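The complex appears here without one of its protein chains, the remainder shown in place.
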Amino acid sequence: MGVPQSGEMAIHCESDLIQARKLVRELTTDLGFGVTDVTRIITAASELVRNIYRFAGAGVMQWQVLEQDRRVGVELSFVDHGPGIADVEVAMQPGFTSGNGMGMGLPGIKRLMDEMELKTEVGKGTDVTVRKWLRG
Amino acid sequence: MSKNTEKREGKKAEKPQSKRGGGRATPSPAPQAEARESGPSQGPPLSALFDDIEEVVVYVSDPETYELLYFNDAFEQSWGNALGEQCYKVLQGRDAPCPFCSNPHIFGENLGRTYSWEFQNEITRRWYRCLDKALDWPGGRKVRFEMAIDITQLKEAEEVMRAQADEIIELSTPVIPIWRGVVVAPLIGSLDSRRAASLAEDLLTRVAETQSQVVLLDVTGLAAIDTQVAQHLIDTITAVRLLGARIVLTGMRPAIAQTLTHLGIDLSGVATRSSLAGGLQIAFQEVGMRIVDEKAEKGRRA
Partner (left out) sequence: MAAEALSVIKVRDMLLVTVPPDPDDETITALQDRVLEAMERHAPKGLILDITTVESLDSFFARTIAETTQMVALMGGLTVIAGMRPAVAITTTQLGLTLGSTLAALDVDMAMDLLANHD
């Protein structure tokens, strides 16, 4: 039970990626997610953290354990003040995984998670929030 | 249940001399005072038989006017004291006789028969098993007599069992090792996202456990296929390939093949066979085995 129920970590460089993956693994395993879901969440986090340091330079990953209607879940937010995504619709189209730049791989990430919300503004930054619920 | 009993006993204690609850039958010629004794023209009065029975709802109504002529305490607890009112109004909250009224089953040519049926009452939301029969009533008329037993608990238990059975059918796909390196997974029923996800997990886990190089995914029992189901299948096939095994789709029925083609789904690169036997042949080749038809071989040699 090393990871608190909520918190945030700064993302600056590549070495933060390993830390973020470790943290998410511990958090989701403690909550009781199965090995496949743990892998899905880690991979989604890995992609989103990478997006931050590659395209925005820096940002934060926030995490929170959710309890709602007797469901337990996890929420991860990836916030940066980078370039933002110009065409959200295009970025969210399935198959848009090979594009370069902020927002790449978002449709795939959405498939790995139960919920995804995207707030972005060109020149201001991006906030991607994803959630996964424990299957009853 | 025990609560009910207490309440009823309390009620009785208040007015012990008057048997409340049971509606008094009032056949038209009889004066009010004799109502209590009225009932079927032969045998003991209904109130003596049924007033106190808690588990069974009993009432009598006139098949012409639908007026309630008698009911017991159990009836009154659920639908109130409604003597003389129309049965369809009181019991079903309707303005006209129920379309499913069972009177045709116990009057006319069916006179004398007992009709048994089950239904869920709209007002109490409870399930009853009903026994209906025509009864002789003073004054020479035939009346409708119904006994109804509350079977809600039974129905609920049945429902739970059916739901569980559905779940078993819907959720788990057996993955059966049939030879060293070969597993068969028959898909039965419908494939939604949730089931597809668990199918992929179960299948891949078993493939890794059994170190199977070939998976025969049999779709004979697959109810229907649409774009989403096909996408799930393709994802599963791709994931199995990443493990180092291959999927052969078997049991490809004409309807499924047609739908796949019409949907524009490309399964080229995936081995498919119409029969499980055809799939088996591929599987054995893959693991370095050959099936020999000894009878045919002998015949050829002879």
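Points worth noting:
We call the chains A and B, going by the order they appear; numbering starts again at 1 in every chain.
What we mean here is this: a residue touches a chain if its C-beta (ideal position, glycine included) is under 8 Å from a C-beta of that chain, and two chains touch if they have at least 3 such contacts.
None of these values were measured; they are calculated from a predicted model.
Within the set B:T205, B:Q228, B:Q258 or B:Q285, the residue that contacts the chain not displayed is B:T205.
Even with one chain removed from view, chain B keeps its contact list with that chain: residues 200-201, 204-205, 207-208, 211-213, 235, 238-245.
In the full complex, chain A contacts the hidden chain through residues 14-15, 17-18, 21-22, 25, 35-36, 38-40, 42-44, 46-47, 50, 95, 97, 105, 107-109, 111-112.
Rule of thumb we're sticking to: only the chains that are shown with their structure count from here on.
The distance from the centre of chain A to the centre of chain B, with each centre set as the mean of the Cα atoms, comes to 43 Å.
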